[in-house]
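Moving on, here comes subunit A:
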Amino acid sequence: AAQTLEDVTSRGALNCGISTGLVGFASQDANGEWQGFDVAVCRAVAAAVLGDPSAVDFTPTTNQVRFEVLNSGEIDMLARNTTWTFSRDVDLKLEFTGINYYDGQGFMVPAALGVSSAKELDGATVCIQAGTTTELNLADFFRINNMSYQPVPISTASEAQQQYLAGSCDVYTTDASGLAATRAAFEDPAGHIILPEIISKEPLGPLVRHGDNEWGDVVRWTLNALIAAEELGVTSANIEELSAGTDNPEINRLLGSEGNLGEMLGLSADWAKNAIAAGGNYGEIFERHIGQNTPIGLARGLNAQWTEGGLLYAPPFR
Partner candidate 1 sequence: MSTMSDPSQPVFRLSMLVNDTRYRGITFQIIAFMAIVLLFGWMAWNATQNLAALGQNISYGFLGEQAGYDINQKLIPYASTDTHLRAAVVGILNTLLVAFLGCVTATIIGVVVGILRLSKNWLVAKLMSGYVEIFRNVPVLIWILIIFSVMSNALPAPNAFRGENPSASMVMDAFAFTNRGVYIPRPVWEPGSFLVVAVFIASIVGIFALRRYAVKLLFDTGRELKTFWPSIGLFFVPTLLAYFVLGRPITLEYPELRGFNFQGGIQIFGSLIGLWFALALYTGAFIAENVRAGIMAVSKGQTEAASALGMRPGRIMRLVILPQALRVIIPPLISQYLNLTKNSSLAAAVGYMDITGTLGGITLNQTGRSFEAILLLMLFYLIISLSIAGLMNLYNNAVKLKER
Partner candidate 2 sequence: MAEAPKKMKVSDEVAVDIRAMNKWYGSFHVLRDINLTVYRGERIVICGPSGSGKSTLIRCINALEEHQDGTITVDGTRLSSDLKNIDKIRSEVGMCFQHFNLFPHLTILENCTLAPIWVRKTPKREAEETAMHFLEKVKIPEQANKYPGQLSGGQQQRVAIARSLCMRPKIMLFDEPTSALDPEMIKEVLDTMIQLAEDGMTMLCVTHEMGFARQVANRVIFMDQGQIVEQNEPEPFFNNPQSDRTKLFLSQILGH
């Protein structure tokens, strides 16, 4: 199974698995174009491998089928809000290639409820999206804090939101990013507050099959390139200019004007340049799809560069 890269190049398109729809991360516009934060990772990989960010065939996947679809070879990579866990990595024989979003599970309640901490939620009815780590975290959190609750599992975010607004549950829990996105779409966002507790670590990242390390490297380093680009100040605006050569050797190695990193990966020298040019660096992608100026309005938080107090830390390109 060590030939995914060849398959992709000979096919001329990347098969990328994404979510069937998650506001800000993967959704379709009126023209049927996939847009979103996860989608951008796919496009970047396609640009890196094939030089064309639009050479992606998206396969929407549900929670149930995502790993099978990857394992059966139907898709080359899965870029969908999937939490990196031990058992998924080891037992399910998947390979997580990095983290594109540091999330954590949080709670949203109507402001009128007068709750200010998750510890006050004893006896509450909680809406969750079924079939994710969210349920496990929730169970653990309430058990540890000796509280009872009623889970209401819902299959899609739009239905969960519908139930929450109708008052079928007191609390809506999902990853904090999802909470923010949901809240932003409300008629009255101010009427709902996101509680301060984050009860879990949810590192979300793209993943590939076990056993094809070359392909894993491609995906891993494409993601790292996006992150490093932001750290190094490479943006879609200045990339043409910088790729001509700079006095920063790391930028040069990244953009292929120096060294042979691309060759080592089995790609062209300008692979990272293409990846970054596809949708900009990590920061640009973030701002375009889920940042402060979008209706979703997420702050960078943990997803800021390490230099700015966040956790984003791309290994060096050398």
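By our rule, a contact is a pair of C-beta atoms (placed from the backbone, for glycine too) under 8 Å apart; a residue touches a chain by one contact, two chains touch by 3 or more; residues count from 1.
With respect to how the candidates were assembled, all candidates are chains of the complex that A comes from, given by their letters.
Keep in mind that what you see is a predicted model, and the values were worked out from it rather than measured.
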Touch assignment for subunit A within the complex, options 1 or 2: 1
Partner candidate 1, residues of subunit A touching it in the complex: 1, 63-65, 67-68, 71, 87-88, 91-93, 112-113, 121-125, 130-133, 135-136, 138-140, 142-143, 149-155, 159, 162-163, 166-170, 209-211
